[in-house]
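One chain of protein is taken out of this complex; the other chains stay put.
Up next is chain A:
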Amino acid sequence: MEWMAWTLPTALFFGGIGLLLVGMTVWELRSPCVERRGFLPIATSRGDRLFIGLLGSAYLHLMVIGVTDWSVWIASALSVVWLVVVMRWG
């Protein structure tokens, strides 16, 4: 694994994504989701909303890093809010 040049933050990041996917799988098995329409312009399943939430979070981070001088933690905090909003009301 040395060649992959792991660091603690990236390991935690991928661990988090992995746990999220496992959690979503378990959730789906326990209670299969039904597509619904929220504030997003298309009908989405739970997985769709997670994808939209994560992609939006990535762009949010890029915007904060590229345009502002804010700490990256602000982007992360905003991303968590965005993810919760999309998952709940998207």
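Keep this in mind: a residue touches a chain if its C-beta (ideal position, glycine included) is under 8 Å from a C-beta of that chain, and two chains touch if they have at least 3 such contacts; residues count from 1.
The rule is short, and it goes like this: contacts and distances are computed from a predicted model.
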item: From "Carbohydrate ABC transporter membrane protein 1, CUT1 family", "Bifunctional protein PyrR", "Na+/H+ antiporter subunit E" or "Autoinducer 2 import system permease protein LsrD", the hidden chain's UniProt protein name; value: "Carbohydrate ABC transporter membrane protein 1, CUT1 family"
item: Absent-chain interface as seen on chain A, which is shown; value: 2-7, 9-10, 13-14, 29, 32, 42, 51, 55, 58-59, 61-62, 65-66, 72
